[in-house]
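Can you read through this structure? Questions will come right after.
Removed: one protein chain of the complex. Kept in place: all other protein chains.
Now for chain A:
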């Protein structure tokens, strides 16, 4: 199937709440699944004239390798990838190959990164546990599955295929073929190049470079019928990593938008998913619900009905505790983060001589993330009180909360500062405008006053004058008007189907 360009629909801009986007994607996916069997016939024909050996290598490259596979198998697999990519990238001129199937390019890049990821994890585990044979072998081959070589492969594929230029041309509504060059005009290179971009997103995220991860997708437009949307796993992976990166950059609103989009899409397509593909995304599905729970705790917001119901079903108890805040919520944040984060890796070989010095990268990223969680821990409590008043004396509120007035001033400031978040508008993923995301706003005012307290005592009036200062909190709550048009349209479209 060589119908990539048809996947690029003209630009549409939709509000956050609209599900037209998802609907269109679902319809497209349905159509694609129906044609798939035809596809298989097609590709087997086109491959017939290719040498068997090469065909076997292409197929092999996309096959999964078990995490528990012996070290030799991991080394061999690395060598096989090196020679395959060397052949594809460094032959004289572009190699004349058609990818074995529509999914092949994604599968290869996906598996390549998965193996790199699991090799790094495995290596770190060996270093902590100590298995002398394996350690010896790893010491002798520090560059196998090295970070630089993996990055090199992905960047080379991107450059060779001129995919960046092609995507830029598509954005301008021009013919990508005009800038594709002799490599990029071939299906094999274009698809490998395209999925390498998503591969980079993933690698940067695994290494903890979240802003670079999002920057990588500058040329790919999300929320449209992008190329990756035709490969379910790619679509899914992209949104998971983009959403996660947003969360780590404290852009919770954007993270929720990403997770919601893909989860709605999955819930609507699950009836006609092929089983194997669907199984592989079930786990990520659960993880994304956990991440939504974290984001919603930071940034309470109205969720899509489907997501909201599923979230309460899966993580109802945890969500309640997260939303309550305070020290009790900390273990829940940790638990959910651990289950839902990517398997972070360290790009360099571990210290085999000091097993105890090797810290699991997940613990590192978790500990940094928890700093921000702890800073915000009291915000839900503070907010729940503020909601009840329009004007409040700081000292009185401090009394309710059982904290010192100075500390409450800090808590109020923290909460207020966090209500401003960068929100994506229409451009690159990293950009956005600073918006107030909270429905609660307040200002502090120190006032000095001379209250006159009147006491009536035995018919004689005694006026007690005290002069002191107090802090007033002026609170205002933004009212969210009912979304009647949205509600009406949703129900109307239901009556038609």
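Note that a residue touches a chain if its C-beta (ideal position, glycine included) is under 8 Å from a C-beta of that chain, and two chains touch if they have at least 3 such contacts; residues count from 1.
We adopt the following convention: contacts and distances are computed from a predicted model.
*Asks:* Just by its UniProt name, which of "Polynucleotide 5'-hydroxyl-kinase GRC3", "Pre-rRNA-processing protein RIX1 N-terminal domain-containing protein", "Exosome component 7" or "Eukaryotic translation initiation factor 3 subunit K" is the chain not shown in this complex?
*Replies:* Answer from the UniProt record of the missing subunit chain: "Eukaryotic translation initiation factor 3 subunit K".
*Asks:* Of A:98, A:165 or A:372, which sits in contact with the chain we cannot see?
*Replies:* A:372
*Asks:* So which bits of chain A touch the chain we can't see?
*Replies:* Within chain A, the residues that touch the unshown chain are 12, 14-15, 18, 20, 23, 147-148, 151, 155, 207-212, 248-250, 346-348, 354, 356-361, 363-365, 367-369, 371-372, 374-375, 406-407, 409-414, 416-418, 439, 441-448, 469, 471, 474-486, 489, 492-493, 496.
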